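Only a single protein chain was left out; the remaining protein chains are all shown in position.
Naming follows writing order (A, B and C), and every chain is counted from residue 1.
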Amino acid sequence: MPTDIDKRRIVQIEEIISETPTVKTLVFKDRLSYFAKPGQFLMIWIPRIEEIPMSVMINSKEGYAAVTIRKFGVGSTALFDRKKGDLIGLRGPYGNRFILRKKYRKILIIGGGTGLVPLLRLVSFASKVKVRSTIVIGAKTKAEVFFEKVTRNIIRGNNSSLLVCTDDGSYGIKGTTVTLMGKLVRDESFDCVYTCGPELMMKAVLDISNQNSIPVQASLERYMKCGIGICGSCCLDSSLVCQDGTVFDGRQLSKMLDFGFSYRDKDGQKIHYK
Amino acid sequence: MPTDIDKRRIVQIEEIISETPTVKTLVFKDRLSYFAKPGQFLMIWIPRIEEIPMSVMINSKEGYAAVTIRKFGVGSTALFDRKKGDLIGLRGPYGNRFILRKKYRKILIIGGGTGLVPLLRLVSFASKVKVRSTIVIGAKTKAEVFFEKVTRNIIRGNNSSLLVCTDDGSYGIKGTTVTLMGKLVRDESFDCVYTCGPELMMKAVLDISNQNSIPVQASLERYMKCGIGICGSCCLDSSLVCQDGTVFDGRQLSKMLDFGFSYRDKDGQKIHYK
Amino acid sequence: MSIDDKNYNLSVELDKIHLRNPTMLASGILGISQSIFERLYNENIGAVVTKSISVDPMKGYPNPTVIPLGCGSYLNAVGLSNPGLHAFSKELSQNKNIPIIISLVGSSEKEFSKMVKVFDSLNILGYEINLSCPHVSKMGMEVGDDPEAVSKIVSTVRMNTNKPISVKVGVGSVDVVELSRIAIDAGANMITAINTLRAMSIDVETMMPILSNRIGGLSGSAIKPIGIRCVYEISKKLQVPVIGCGGVSSWQDVIEYMIAGASAVQIGSVLGSRGPRIFNKITQDLKKYVEKKRVANISEIIGIAHRY
Partner (left out) sequence: MSIDDKNYNLSVELDKIHLRNPTMLASGILGISQSIFERLYNENIGAVVTKSISVDPMKGYPNPTVIPLGCGSYLNAVGLSNPGLHAFSKELSQNKNIPIIISLVGSSEKEFSKMVKVFDSLNILGYEINLSCPHVSKMGMEVGDDPEAVSKIVSTVRMNTNKPISVKVGVGSVDVVELSRIAIDAGANMITAINTLRAMSIDVETMMPILSNRIGGLSGSAIKPIGIRCVYEISKKLQVPVIGCGGVSSWQDVIEYMIAGASAVQIGSVLGSRGPRIFNKITQDLKKYVEKKRVANISEIIGIAHRY
């Protein structure tokens, strides 16, 4: 039976944080989202325009949560353009979550762009249970780096480290998250790698993890209509990203033929990643 | 929202007790009925024949309950004719209940025919909380007296008394319950009178109670279709017997113009009691 | 009643009818007793619609006639049982100030004109013609599915009264907007939508249909999205008041119907779980709503969804 989480809540945007010229965080009050697990997502309704899936961003205020949007097509741009006080609808949080095993002491986080959203919720949780995180934030260039300060606040006093890299070297370490990860796993040992970001990046993270026999978990994205396992638009091999995911582990990912290879468009046709 | 009690249960008749040539008790297992309050009723489904309201009879076995039927028209006769092992449907128990106030020490019970059913549940409850009952069972003639043994079992060891009267004096005291009640309230004092049976009997009980300023509660019957306050067929003045009753107190009864005067037939026309 | 003044901002107009608030009792629910109507009026109801009345008394079908299905939905086949024209006009004869709409059912123009001639002298607001009962042959839906019969019946009632007439439509085999248009063209002043939907429930254990009539009408929460759709479509196409009905159980449902285009709403099945008090509860909640939203009068929100 559909439960509380299926009930549409209409919330007011109470705060807007500009992260980069094309990325904003919208803060709202919603108890269910506040308690979202890392990896879970909301279906965000922009009335009369679109409904799109968005990972649940953490917010420091009790009872509050947020979404961080990259301006892209019709829906995300409409959300990006909302003003303080505007109303949006939510249902969810849906999906499974990143799993942090009791025995883990040190984890590696590889995030690209808004893929950091579910990862920060994980880092925050890891911090609370005294698990050390090494967080790698990647971006093309300096102007596209965001969440640096938020991340530092989360890990403050926890012996964790944050590494920022840019493809063009305009900020932080020069290089991609993937090259940086290669170095990190050679020098240090991690109990698990967690990743979210562009699929080809995640595919590379999977490969490196497999080569180094490190457990890995990735939060994936697919086109979603229902978000609850009915419409089939999010199917990835025999999995439904909305219901079986968004988080899959290395064993599952390694068996998937479509992961890093193809996704389905709005009409359900398969498109290959270039 | 409709709750559990609205859910139709199909139960097997596990035992049949012949009370008189025209009255039988059918025993079945049903948790919700076992926990029924005195005054509450079930809607009993006799598949493809009828659905009729029946008070919930107590049964000594844990988790069990019963109904006691007087053979009458189509529905009650079909129920009367059920064999051990047959299936019937139940929903309910519905309605309010007799109220036994904490301060009551001694109560008077006036029952006629199957009207004893809700009263025995009350007596059983009163027995448990050490309230003394004087129970008056009335019938036209000896052959129509029933529940005598059951009642004695219930009140055993509780300093309560059972009086049986018949109109023709063929058994017990000669006279009606009403004449007997008149004597009882003159000689003893009671905290409350509880009654269920033919409406004209209950009307007389109300009048005597009022004259003697004794609180009174009566469980009424009206034609019922839904049993849950939708169809209006059970209306009695501005009350719905199924939802506001079946139990009404002296104050309510005294204000009713229809009580003891008229009821509504299956088509909703008012019929006067002769 | 001081309730009226306090609720000034909840009043709505349905053709010539002024209601202190948009809540109405749906036909067939508690609808045969003047005493009950008075009680509902004290619970702050806007108006009551009576059980559908026929010329002769009807016993209806044997029980089971009403089945609770869970989740606020119900199935019924009472078979239009009602006390008939004469007993019922006696029932209402003492009515003074209760806003009553009489629901009429019949199978010929003659029956309808006979009833209206008797009822028209009573203290009533108007009529609702039931053309949509899904489980009684030769009455209700079988009439509603015959556009010509609808037109004739509505014209006949129109000829016999000056009081407002609503025609109650349902989801049958004539499109709901089309049927409404025919009714309006024949002289109806407004439309009530919707009646119950033809449905059935079978007991898995005994393998038998539960209703004595086997097939009945689905009401309650299950049909709300269908009722909303019908009200939206009718009010979009026709310029007459629409009374929404089906699955209303809270103030939110009332507002949803009104936004969809309803000028008032009828409430039925929810009485099975909430009792007559629900009218007072909903009215108080609506009052809070208009105050919070600073709506001068609730009728301002009627049909707002059509803008989007």
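The rule is simple: a residue touches a chain if its C-beta (ideal position, glycine included) is under 8 Å from a C-beta of that chain, and two chains touch if they have at least 3 such contacts.
Computed from a predicted model, the values in this text were never measured in an experiment.
The shown chains contacted by the absent chain are A, C, with contact judged over the whole complex. Shown as candidates are A:7, A:128 or A:152; the residue that touches the absent chain is A:7.
The omitted chain makes contact with just one of the residues C:25, C:102, C:174 or C:191: C:174. Within the complete assembly, C:218 is the residue of C:80, C:218, C:265 or C:298 that touches the hidden chain. The omitted chain makes contact with just one of the residues C:59, C:158 or C:229: C:229. Only one of A:155, A:240 or A:253 touches the absent chain when the whole complex is considered: A:240.
Contact residues of chain C toward the unshown chain are 69, 71-73, 75, 171, 173-175, 197-202, 204, 207-209, 214-215, 218, 221-223, 225-226, 228-229, 232-233, 252, 255-256, 259-260, 301, 304-305, 308.
Of the residues in chain A, those that touch the hidden partner chain are 1-3, 6-8, 10, 43, 45, 47-52, 74-75, 87, 89, 91, 225-233, 235, 237-238, 240, 243-244, 264, 266-270.
The working rule: only the chains that are shown with their structure count from here on.
The touch graph of these protein chains has some other shape, matching none of line, ring, star or complete. Chain centres were defined as the mean of their Cα atoms; on that basis the chain farthest from chain B turns out to be A. Centre-to-centre separation between chain A and chain C, using Cα means, comes to 51 Å.
Centre to centre, using the average C-alpha position, chain B and chain C are separated by 36 Å.
Residue numbers of chain B whose C-beta contacts span two or more other chains: none are found.
Residues of chain C in contact with at least two other chains: none.
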